[in-house]
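The structure under discussion is supplied below as structure tokens; questions concerning it will follow.
In this view, the complex is presented without one of its protein chains, the others remaining in place.
The chains carry the letters A, B and C, assigned in the order they are written, with residues numbered from 1 in each.
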Amino acid sequence: MLILQILIDGFAISALYALGALGFTLIFGVSGVLNLAHGAVLVTSAMVAWYVGTNEAAGALAGAASGIVAGVITSFVTYAVVVRPIQRSKAIPEVERELFVLTGTLLWGVMLQIGLGYIFTTTPVTVHQLVSGTVNILGVRTPTNEILIAVISWLTLGLLWLLVNRTPAGKRLLAASINPRGLTLMGVELDQVHLLAWGIYGVIAGIAGVLLGSFLGTSSAYIPALTGTAFSIVVLGGLGSVTGTVIAAYVVGYIETLTAYLISPSLRAVPALILLVLVLYFRPQGILGRR
Amino acid sequence: MKNQRIIVAIVLLALAAAPWIGISDYIIGVLTMICFYGVFAMSWDLLFGYAGEVNFGPSFLIGLGAYGAGLADADLGLPLPLCVALGTLAAVLGGLLLAIPALRLRGPYFGLITLVAVLLLQDAIVIFAGTTGGEIGLSVPDILSVNATVNFYYALGLLVIAGTVLLTVANSSFGLILQAAGQDAIEAQALGFNVVKYKIAAFVLSAFFSGLAGAMLVFYLGTASVDAMVDIAVGIQVIIAAVLGGRRTIIGPVLGAAFLIGAGEILRPLGQVSGVVVAAVALGTILIFPNGFLGLLRGRHSA
Amino acid sequence: MTGLLEISGLTKRFGGLVAVNDVSFDVRPGEILGLIGPNGSGKSTVMKLIMGIERPNAGKVRLNGVNLAGRPTYEIARAGIGIVFQHSRPLHRQTVLQNILLGLLPDRLTAMRAGADAIAHATAIAGRVGLGHVLQCLPATLPFADLRRMELAKAIARNPLVVLIDEPFAGLTSGEVKDFSDLIVSFRDEGRAVLLVDHNVKSVAAMVDRVIALYLGEIIAQGHAADVMADETVRRVYLGGGITTHERPVAIFANTQPILAVKDLSVFYGKAQALEKVDLTLHPGEFVSVVGLNGAGKTTLFNAISGFVAYDGAIHWQGRARTGQSAAAIARAGLVHCPETRELFGDMSVAENIALGGQFLPGPERLERQAWLFELFPILKARLQQSARTLSGGEQQMLAIARALMMNPQLLILDEPTLGLAPVILGQLSDALKYLREQTNITILLGEQNVTFALPHADRVYVLEHGRMIWEGTPTRFAGEMAENFLQA
Partner (left out) sequence: MKQTSKRRVIRALGALAATTALTAIAMQPVRADTPAPIEIGITASLSTIPGAAIANAAKLAIADINAKGGVNGHPLALVIEDNQTSATNAVSSFQRMVNQDHVVAVVGTWISEVALALEPWSARLHMPFLVTGAASNDISAFVHKDYAAHKYVFHAYFPSAFLAEGVCDLAHDVLADQLHMKSAVVISEDAAWTKPLDAGYAGCLPGAGLKVLKEIRFSPDTADFTPIFQQAEALNPDIIISGWAHVGVQPTVQWADQKVPVPLAGINAQAGSSAFWKATNGGTEGVITTSTSAPGVANTPLTIPFTDEYQKAYGISPAYSAYSTYDAILALATAMQAEHSTKPDAIVAGLEKTDITGTQGRITFLGQSSPYTHALRFGPGYVTGVAIQWQSGTQKCIWPANLANAKPEFPGFVKLPKLASAN
């Protein structure tokens, strides 16, 4: 019974972790950018979804849609205002681009965080659920929303997989992550690939943000922790590896759930952090990472 | 040469005289915080600018210094100087702990380790709330002084000492070897230098001043708290100060700290929005002038 | 007479690849030993093994009888070995003087200020290698040759017993080559042992006391330079079967409008000039080879033509002046570049790599072209689902060419396709080029240092040296006028 409970509970939270970290790894894979404004993009989507879904006569569905649109817009703004200028800057030495992208996205994230806190206050809110009620799975009472979240997460993961592996545009994304110069030689404009990547990133982050907001609640104060969790999962799975990210999300999700159930809820985050340190010491490239 | 030294002396004297020329205690308080953050940012710059290590967790070292000293005072009741020494020692040990992965890992991986170090320290503080005061913070019975001017002199003294030591080191042969190790470790080894030794030394030095400043900050604020000394946001402030002021200059980060703290205070009437403005100015600065304030001053001069 | 530096049984494997296999040799004090071999023969790896930058799987590196194999690099450097890397590794933020001074500093944490004598010593070394006038300059402002001088200065700063020098002459003008040769000879005359690595015997023949020829990680010949050059195995490795030429009459192409016309093309990397007013003309259907040694500027030229580096001068493509197009747009217009680094998508399958090449073709045409390419390179068809990373070097090169051909090129630029490939593969590639020249109307621009590969298919040949076009003519004329420069291996 307890085992089943842990299995079901961990499954949904892990799916959400996977989705939340997916965009982060995608952008790193395609354009080498570690977007430290990631948590801010998630929370922006969730906040907009909450605001529209609750305040207007629009309803939960329209709220969710606006949240995803907000995610895409925030993503493009992040790229256009912060990342691209740094990548194009002649004044920044090549070897220090990484630090500048990190610092720049960090500052941008801080701006979004304070801005969101100013507009919506830092008190957490919950995005309206698309469905309510509970379902009994083999004796475990499970909120329908939790099931929906797991389903949407896996659908999104599946669609992304199809997009990357089964469409020409997706092949370009993959190729850009492996060898950008090779892709230019094949006549593909990297700028367009990057725009596509940031667009997809926006959609995924938007969906993840809205789902997170409806399951766990959202607040501008969660931004650093969300960025941190996504970063940890992505590094654990191997930077740029989508499959690795999903596996790592499940590892982290289940370790946390197990700790919360079997040891103590207040120690929930600790074992995963220790695992991360161990993995980084002994296998720095992550579970599925390439060196 | 002589003239230049005189200018340095005049600027320092001007700062030292600040409490006596009618500046309010409040501004003295702001200057005091600038001094502490200046030391944090300088220490970070030694690691990043010279040793080439991007430490995302300066607040790990600061926090170890702060809580080391705070616990020694609150729980053991040791005399204040001993507490500061113990805090500094804790930070130095933490620096060694960070140095081990730094020598094995590159780029984002090392960055992540430093972030995780901060998170683990934060968790430890919360888990052992009985001893550490948890998220509420740890109040210490002793303080440096109730007098703002005296506190300011402690902080200014720390800034001058740390600045002198770090600048001397950065411009010494050791600094040159460290830069070589940071830029091209293979070349540095091929020239006969034990890169590991220099990097460890840099970590120790950076941790020493971060920890010392963190420990003293506890006795200035009268409390050690996660959000003032350990939180990732504190580390972010430090990094932004260093990049903003001009990385790889030791002095520049102090300017960056002065800007961040000063602008934050001036814009305080704006409330929450002040943070957005400061972050936007910082973002604009690093986009347009990647070499920071000091680079800007230098550039204008040479142009 | 025993060696100062004794190498025995040195072996290094990278995964399944044996880069260095059981190599043994000595270098004596006051001797220059040349270590030669074509690209990929393991020369640079041997240097890195001696220096401790790579750890050998087996073997010993003895200096004055003390085994240093497996010791950290800095200890090996302290023991008395200095190295000049193939690519300069300056500290960009430090002046020339500081760069050299670094090599004189003690390995002590407490080292605070370099004394006046150290500065004087560094200045003296700088003067000796010819950097006396640029002591306070930053490396980025130095011309290429001065950067190489700085590397020499750093390597001898610690007064080493042994100096390892990797490709000292690449990219230098003949005047500079003379200076460098004199410097290296002076190292020997001071009693140091010098190990000189070069891919070309000719350039080192005059100064070396002995030569060791390396091929695929093994020693294939050693002795005096003349003997090694005369050695049958060495000649075969370097020259293949000798030169053959099959140019078509110039008249066929003379009246057509050039597909590509390059005029006064110059390229700078910082202050260093990589290309100087280069002219080049290609006619539709023509096969043109650009030959030149490593560092002559072939790759830079091709990168400029395909839009990857900024240049001064004019490039006309199909009669129109080219302005501001992106590298990708240039590729889509039919100017397809197949670089020496191949730039395959390593983790994607052969089929996916080919599909990305043909992504802009309509479906049926793509299938048709693919079928044609499988006839040209049957091995690719067999490897269709294998990831590109796991292919052999030759297969990877074929895939790179096939992928480029999927782009439906008007002009195909092939940069060093023979790099690191075994002779048996060269034959297959050569057949493919022959087919492309005779059976298609694709214009081909081939860059090669391997003259025997470059000449047989060429209608015309350019010779590039130190960033300048020094010769242009038919392969037959080349055989008479220029070949000696390249053939005296």
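Simple rule for what comes next: a contact is a pair of C-beta atoms (placed from the backbone, for glycine too) under 8 Å apart; a residue touches a chain by one contact, two chains touch by 3 or more.
Keep in mind the model is a prediction, meaning the values are calculated, not measured.
Colleague: Quick one: which of B:Ala188, B:Leu221 or B:Ala241 touches the chain that's been left out?
Modeller: Result: among the candidates, B:Leu221 touches the missing chain.
Colleague: Which listed residue, B:Ala124, B:Leu167 or B:Ile186, touches the chain dropped from view?
Modeller: Result: among the candidates, B:Leu167 touches the missing chain.
Colleague: Which parts of chain A face the unshown chain closely enough to count as touching?
Modeller: Missing-chain contacts on chain A: residues 5-6, 9, 13, 54, 117-118, 121-126, 128-129, 132-134, 141-143, 145-146, 215-217, 219-220, 225, 256-257, 260-261, 264-269.
Colleague: Which residues does chain B use to touch the chain missing from this display?
Modeller: 1, 4, 7-8, 11-12, 14-15, 18, 23-27, 29-31, 33, 123, 126-127, 129-130, 133-137, 139, 143, 146, 148, 167, 171, 221-223, 225-228, 249, 251-252, 254-255, 258-259, 262, 265-266, 268, 271-272, 275, 293-294, 297-298, 301
Keep in mind that, in the parts below, only the chains that are shown with their structure count from here on.
Colleague: Show me the overlap between the contact partners of chain B and those of chain C.
Modeller: In this structure, the chains that contact chain C and also chain B are A.
Colleague: Most remote chain relative to chain B, going by C-alpha centroids?
Modeller: C
Colleague: For the pairs A-B and A-C, output the one whose chains share more C-beta pairs in contact.
Modeller: A-B
Colleague: Go ahead and note the Å separation of the Cα centroids belonging to chain B and chain C.
Modeller: 46
Colleague: State, to the nearest whole Å, the distance from the C-alpha centre of chain A to the C-alpha centre of chain C.
Modeller: 44
Colleague: What parts of chain A, by residue number, touch at least two of the other chains?
Modeller: Not one residue in chain A touches at least two other chains.
Colleague: Show me the residue ranges of chain B that touch chain A in the complex, using the header's touch definition.
Modeller: It comes out as residues 48, 54, 101, 104-109, 111-113, 115-116, 119-120, 123, 126-127, 232-233, 236, 239-240, 243, 271-273, 275-276, 279-280, 282-283, 286-287, 289-291.
Colleague: Which positions of chain C touch chain A when the two form their complex?
Modeller: Those in contact with chain A are residues 306, 308, 326-329, 331-332, 336-339, 343-348, 352, 355-357, 359-360, 403-404, 407.
Colleague: What residues of chain C sit close enough to touch chain B in their complex?
Modeller: By the definition above, chain C touches chain B via 51-53, 72-74, 77-78, 82-83, 85, 89, 91-94, 98, 101-103, 105-107, 109-114, 154, 157-158.
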